[in-house]
Every structure is written in structure tokens, then in C-alpha cells.
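The other protein chains are all here in position, but one chain of the complex has been omitted.
Chain naming follows the written order as A, B and C, and within any one chain the residues start at number 1.
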């Protein structure tokens, strides 16, 4: 029973069907097709404002291409100290931005406090000898399975904008955050001050499709050239676009996110005091101790250690296609521990 | 009737079926799945030697990641003057290699002559003030629809290796070259001296899958880190791997290439003296004059001008899913001109 | 008798004296000193317009830092095919610009014709698959010892600006060009449309000091950060600044340039029909044949082959400290050949 990650999941039938429907005839390549042509409209409706939206195949590409449009090579990118861009992308932001430096901030349960950012910016030099504060990147839902409320984001973005920084959101699990907060997608993006959003779909049911959503249209030309140059402009673009269209238009994004959030909360109740962080998306972090981790593995559960094995902390992620039986079994097993 | 490019094509039913078959259950992400695990074996059998093979989604990624493993930032990459890496990738080699410089060479019908390379290398300075000759990149089939014979490649690679350069092949239409030359895939790759091959499948029927094939295994670790860092390591890797497996194992690569080559030759016969280059793959270049180009477009044919419209040269590409009726109609239209 | 290059020369007494005069006391580092503080005024007076001027130690630094402020990573930089930035800087523009690509143009006697640029720009694609035309870089005096007249430059800059390109001038031998053209420095820089100038002093008598002169002040902040980041902001900046001040304020730039131009013309007269290019600065290019080259070397003259030795072409450069006797001896020797 695999709780390793939501990217172990298969592709949702709705999305697979959409791929099949798009699979006929010779259409213009590199985005000049009807499916790609509908992305802007689809995402503008979704967010309630005019946006420009582009498909790429990975979250790392979405994040780093976004950051490269926001930070000069001598920029400092402020992010949570365990942010995906900091620890899971093999230095991609440095590569795409031509050497930009990360400035890492602590945060309770994976969320950066506005005061933490304010202090960090006040302390950060701006003379010629220092990298220049350029971007705040926040993750929604966070790397620790929590969500930023819109007011929190708004305050963070305000601190950033006052100091001239732009705001990027890594929304690999954006749908889970919307589902948890029960808010409008615009509330935790552009209305809260986000300039560019990496909008994830892969983890939540797509084959390989993430949208880069620009609330600031001035960045689009630069982005498009950087995307091509990075090998992330797909020739058969229709197959990425149609995934995103199906994901949004069918309401799949919400259905899947609500299901995984719900199942994660069930596990959370079973885990009780072992919980390290509030469960506000589809991820759980448990302090189990090494012995119990081994026990669970012995019982057929797959999951990752969080940090070194010795630490005895574990991460469980619920996938959109997780059988309910897996969850029930895990709940029981946790109850027994 | 679209003859714009083979990347306008849809996905082959065999490949689509393979995607569907792989679409079940939660499997390890990032390449640790059974399909990705079979790539090395599959490609080793295909090439008749032990190789390491990795999937990426675009030709630009395959080419630039390959080049980045072969060239230092201060390297010079020798290539045909209209090579895809030189004119169609928005400077990707410079981005991936950290600034490597292209050294462009002329070539009859898109093929670099060994003597041209020899002279260019003899003339190229190697002192500290100059970029250092590092890589020869050849395209097979070439950008002008011709193919390099194995002996020609062998001679080129020998010139390159003698001077310490490594050899990269952009094989976006590798299958078409093999089909035309009626040779073993190894004959025009490793046996001829190629160190790294970008092996295309997308244009010839896949959804979005190219293999980077390493005949020199020492480059693999560097490649893998660069791939991740460039956002080209797919989380749901199985869907890229399974395309390549289906493409190779079913013989689809050959079936499709033979069909498009064959149809292209039929058009070539109809075009007669208008042909600018020998037709040795699925592309045709015709000198028609602007008036005839307009006439053909008026008759419902879509194709690209080659160079400025005023030049009156046109490129036609046959896709794997091109209806035979399109080809017949084009032959007739060309006959009438 | 060395005619290898003007950078073999020693430091002018006037400049050495200025270094000595600045050598007392502890002054603020990194440019916050009185000498550096006078650069803007000094260069503004020199050029007859308000400029911002910055010292660096090498021409490669001046050129590449200038280009990096003008070109995005996906930019194309148009330059003469044997430009210093193309063949003598080990790929520095690619490094500093994050991968920008050079687009090389032919030119009679080292000068790009406006029509050549116009055609190249008309032919250069601007779609997403191509690097984007960003900069025209011209060298004054040129790599072949000729000078651009102001009208020529004006026309070139106009072509460039119309297409949205910025104009950089590599003025490693700017003083020689001014001396030859007998014009105001502004006439062949900002009045002709130059946006950023690499203003050389090292070859013409300084120890190691080049000015980057911004006629477009908006580029300055970006430049300053890039300069620091590239290790080209000197801690003891006074010693670079004072060289430039002495060079300009004492009229040394003109005195030295006039002398070396004059001596070069004397050699040109002696060389007669062997001359490959008009002599409009302090460099001469002669077609002598290999045998005569050997003869001259046997007679004690040092100079570089231009191209391979077999080609029999030679370059002679007159340095500011070249003894007149060297020149006389060379004239005689050439006369005898």
C-alpha cells in the first residue's frame, strides 16, 4: 500500500479520455492549436481575472521558469528553508536565473510568518556587495501539508511588494489548498498579491502538465523565450493543454483534491498525537519512532522517512487514486500502534 | 492538407495503447518504475551494444542536455550552419552549456564534409583567447532531408576524435535515416563514432518522448543531475518510458519511417526538377517560386516557406498519419504546375 | 624590435606619476574615493554630454559587462566576424550574458556595411525558436586597423535602433580612431547612436584601465551589480580611476594616439602594395609571403602572423613607447624586400 507520494499516481480517466479525444489529425505544433488556444480563457475564468497561462511538463520547470522571469541573476529569492525549490530541484533556480541566490527562512509548520520576512528584508543588505532581494516564493499547500490563509498571504505579499520584491507561488498542490480553505482560487493567488503561479495538475491526476499562470502579463514574452530555450516548449502542445483543460473544466481539480484531503484527515484522526503538523491538504507528517516505522513497513505500507531514518519521522501522501481500503488499513494500523 | 511538419501529427494508436496499458496503480516516481527500468535493455538490444538511455519530452532538451555533458562552458560546438541547435532552439546550447559557442560549418545538402571539419579545426585557435573545440554535432537525417552514410559519419567522427572532440548526433529523425539507409541502427551511431545520441520518437508517432542514448557511460551521472536541474526529470516517468518501449519493441519506428520516406519519394518523383535536395527521409525542399507556392496554398495545401516568402522555396514534411489521399493530391498538383 | 601588440607596451610616465600622486593615505574603498568620484565629470566633459563612467581592468571585462547590460540571455549580438568579442575573448559574451549568441557579419576592411546589417536583421527570425536580435557591437578602430566615419556609424546605429537593438562600441583603440578622424569624441559615440562604450586606455599607455561609458544612464544599476558579481569592482579603485583621469585630462590619449598613428602611416608608406587594409590607426596588415616574414624575423622584428603562418600575412602594431628607431628600421627593411 503506497503512500510515498501523489506523483506515484496514475492518470485520471477523465484526463486520459481528453487525451484520446484530442488525438486525431495534424494540428499546428508548438502551441498554435485549438487546445492551447483555450488555456488563457479557461484559466482566466477559473481565477476570475484575465491571466496568461502556459503548459509545461514538470513542477521544477514551472517554478524555475517563473523565478527566472522575476529575478535578475544577482537576485535573492526568499523562500521557506525546506521549500521544494531549495531542497528538491537540484539547484534549478540557480540554473534558470543565471546564479540567483536563495535566502531561506524558517516557518512554523512550513509557513513563513510576515514578521519573519519583514525582519529578513530589513536585515538584508542592498549595497552592491550583496545579492538584491528580488522574489518571495511561497508554496501552497506548503511542503509540510499546511495551507496559507488568504489574509496571511496578503500580508506576506504586502511586505514583499513594499520592498520591491515580486511574489511567486509554487502551487504544486494548489487545488488541495483551495479545497481545504474552501475559497475562490483568486483569493489565494492574485487577490492576495501573487504575480506568477506554478499551478500543479500532475500530482492531482494529470499525466504531466503544470500551468504557469501570469497575473502580470508584462512577464509573458520573457517567459516564452526562456521556456523555448530550456526545452520546455512542447511540439505536440495539444496533449499538455488538453490535460489542463480537462482538469479545470470538469471540476476534476476539486473532486480529486477534496477526496485526498478528506482521506488524509481520516488518517490524521487515527494518528492523533503522532501528528507533527496540521493536516490541511493530502500530506501527513507523523512522529512514529523508528520501531513503529519498521512495523508499518512490515505490514505492507510504503512511505518516506522525513529526514534521516533515525529521526523516526514519516511522511504519508494520499494520491487521487488511493484505494479507500489502503486508507482504512492505515488507520487501523496506526490505531494499533 | 497539412505538410507543415511531422510534429503536427497525432499520437500513433500503438503508442496510445501502451500509455493506456501503463495507466494503473501507484508506482515509484522519477524513473524508479518498471517501464523506465526496461529502457537500458531495450535500447541496448536495439543498438547492439550496452547503452544507457533516458527519456525526455523534447528534442531541444535531448540535444542541449547531451551537449552540456560534452562541452565545457568555454567549448566550441561545431555544427551545420542551419542545424536545429543553431537556428531553432532559441540559444538552448548556450543556456545549458553555460555559454558554449557554436562554430557553424557549411555543407552540401545539409551534410558537413569531413574536409570542411578538418579545415575548420585546423584553423580554429586553441590558445587561451579562444573557445576550445569540444563537440561535433551532426543531424541524422539532416535538416535538409538527407542522410549521412555510415562511412561519411565514421570519417567525420574520426576527424573529431583525433582533435579531442566528442560526437553528438541530433537524431530527431533517426528512424527515417535508418529506414533510408537500410542499415543497422548501430552502423550510423556508435559504430560510426557517435558518443551521445538524441533519439527522436515524437515526430514519428510518440506523444512527447525522446531518448538520450549514451554510448559513453561515463557521462551518465552528469547528465542525470543536469536533467533534474533543468526540470526534465518527469515525476510520472512511466508515461515517457512506455512510449519509447512501444516505439522500439513493436517495430513502429521502422514501419512509420518507411511509410513517410516512401510517400516523400512519391512526391519527389512528382516534383522532379523543382527538388533542391535529394529526398532521403520524409522532408522535401522545392524551388517553386512564389506564384506556384500561392497556387498550391490556394488549392488547400499547407507548408512552410523555406527562408523568406520571396525566395519561393518550400518545405513539405510527410507525417506518419498523413492520409495517402493528401499525398496523391499533392503529386497531382505538382504535376500540373 | 617588437611590433607584436600595443599591449606589450609599458605604462606612460604621466600615468605612472598620477599613480604615485594618488598613493597616500587611507581612502574609502570600492569607488567611494575622490578619484573615482571625478570620473563621471571627466568623461562627461570629454564626450560633451552627461555620461556615467566606470573603471575596469580589462577590455574583455568592459565589453562583456557592457553586453550583459544590453542583451537578455536569449539575445543575438551582431558583430563583425573577426571581432575581438567573437574570436579573442574565450566566449566571454556568452558567459556574461548567460548564453547570448553571436551573429557574425562580414565587412570590408573590418567595417560592417549598413546594408549588411539591414539584410542580416531582415533575414533573422524573431519567432520564439530563435535568439532575439538585441545588440549591435562595433569596434572602433576596427580589428583591421580601420576607422568608422561618424556618418557610417550613424547609419549603422539607425538600422540597429529601428529594429530595437542597442549599440555597443568596443573602443579598445578609440583614441586612435578619434585622432585619425580628427573629430570630437562625441561624434563617433553618442551623437552617432552608441549606447554604451568600452573606452580603452591600457593599449595606449595605461597600466590596466578601461572605462565603461554609459550614454544611457538607465543601464547603470544593472551594470554595477554585474561588475561586482564578476569580480571587477576594485577595492583600491583610486588606482584605476586615476589612470583614466590622467589619460584624459592631460591630453595623453591624443598625444599617444597621434604618435602611433603617425608612425604606422610611415610604415604603411614603406610597405606600399603589401598593405591589406587602409591604415587608419596604429595597426598594419601586410601580405608579405612566408619567406619575407621569415626574413624580417631574422632581422630582429617581432610580429604576429595573421591567420596561419602559411598564409604569409602579418600584423604589425605600433606601441605608444615604440622607439622611432624601430620604425625607421622596419621601414628600411620593408623597402629592401
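Quick note on the criterion: contacts are C-beta pairs under 8 Å (C-beta built on N, C-alpha and C of every residue); 3 or more make two chains touch, one makes a residue touch a chain.
For clarity, every value in this text was computed on a predicted model and none was experimentally measured.
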Which residue of C:233, C:252, C:268 or C:286 touches the chain not shown here: C:233
Thinking of the whole complex, not just what is shown, which of C:36, C:57, C:101 or C:116 touches the missing chain? C:57
Looking beyond the chains shown, say which of B:74, B:285 or B:306 touches the absent one. B:74
In the full complex, which bits of subunit B touch the chain not displayed? Write them out. 30, 72-74, 98-99, 128-129, 132, 222, 224-226, 228-229, 233
Could you please point out the subunit C residues that touch the chain left off the display? 2, 4-5, 7-11, 16, 19-20, 23-30, 56-65, 89-92, 95, 202-203, 207-208, 225, 228-236, 239-240, 319, 321-322
Residues on subunit A facing the left-out chain by the touch rule are 73-74, 76, 87-91, 94-95, 97-102, 122-123, 125, 128-131, 307-308
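Note that in this section only the chains that are shown with their structure count from here on.
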I want to confirm something about subunit B and subunit C. Since they are copies of the same sequence, is their interface symmetric in residue numbering (over half shared, so same) or not (under half, so different)? same
Whole-Å gap between the CA centroids of subunit A and subunit C: 50
So what's the Cα centroid distance for subunit B and subunit C, whole Å? 42
Would you pick out the residues of subunit A that each touch at least 2 other chains? 30, 225, 228-229, 233
